[in-house]
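Following: one structure in structure tokens, then a few remarks.
The other protein chains are all here in position, but one chain of the complex has been omitted.
Then we have subunit A:
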């Protein structure tokens, strides 16, 4: 790093002499004359090796910490979309799920491999479900969620704004397609309590969904998309709706269902009573149930830790490689033989 003075034209020198008298013009002069002091970083081999080594040395331990945090999380995944359909209906799943007369109750058993410390989070995971489709995302009215029926213009909820001539609260495709599978858990000792409050972000609950707006005319049409809402409970307390309406980024996503606030022992047999109501069979989607613990870095995801470790490792390797190149084929800085005009001889 060096400090670059300025150009050295003779006329510039004298002109500067004139302008040096006061400070303000000098700063302005150096700005307009592009003579500002500058540091000129030169990418020397030493600097390159140092930077690679430094990032490597920092990244490896960070990666290890992240990976360890992620590994310490206990996660159980259970796919239930096929298993919860009786054998006779397996060839025609769509007909089964659409037929309201058939009970959708279903019982599955999971054996816990390891001890799970409370709180244990219950997620449902959908795959191939395009919550990020453009027309789907657009179809909501944030003003209606705040002001209810007072909000007259709900044209943004297009295709699901009213039924039977009355507006729908909450309107739009997103709320219409509310996920409505339910899960209940039994252990040997009896029923496990699943706490379904405080599963949404507080900011959504407090500011985006009003305490004074109640569901109205919801799922009253012939075409029912998903879950129904109790019209006597305000929107801000329908936390499953709030969770559902924070749309996911990718077609494969998890959403929080509830929290089990008891420790689960290793080897314990968990019975899941679920109502398989939600239709993902049209689009060939998958439904999974996820039980997981959590720590300061969230739930299980090795990606961050692994990429830290990989980057750190790569950088250290590159540092060594650069050092080898530098030792083997050094290019001294004072060596002018690499200059193009010295290589080819001056052109005519």
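Basically, a residue touches a chain if its C-beta (ideal position, glycine included) is under 8 Å from a C-beta of that chain, and two chains touch if they have at least 3 such contacts; residues count from 1.
Note that in this section contacts and distances are computed from a predicted model.
Asker: When one chain of this assembly is omitted, its UniProt record names it as which of these: "Fibronectin type-III domain-containing protein", "Cardiotrophin-like cytokine factor 1", "Phospholipid-transporting ATPase" or "RNA polymerase Rpb4/RPC9 core domain-containing protein"?
Answerer: Result for the unshown chain: "Phospholipid-transporting ATPase".
Asker: For subunit A, which residues reach the chain that was dropped from this view?
Answerer: Looking at subunit A, the ones touching the missing chain are residues 2-14, 16-18, 20-21, 34, 36-45, 48, 51, 55, 59, 62, 66, 119, 121, 123, 130-138, 140-143, 151, 153, 156, 198-201, 203-204, 207-208, 243, 246-256, 259, 292, 294-301, 303-304, 307-308, 311, 314-315, 318, 322, 325-326, 329, 331, 333-336, 338-341, 346-348.
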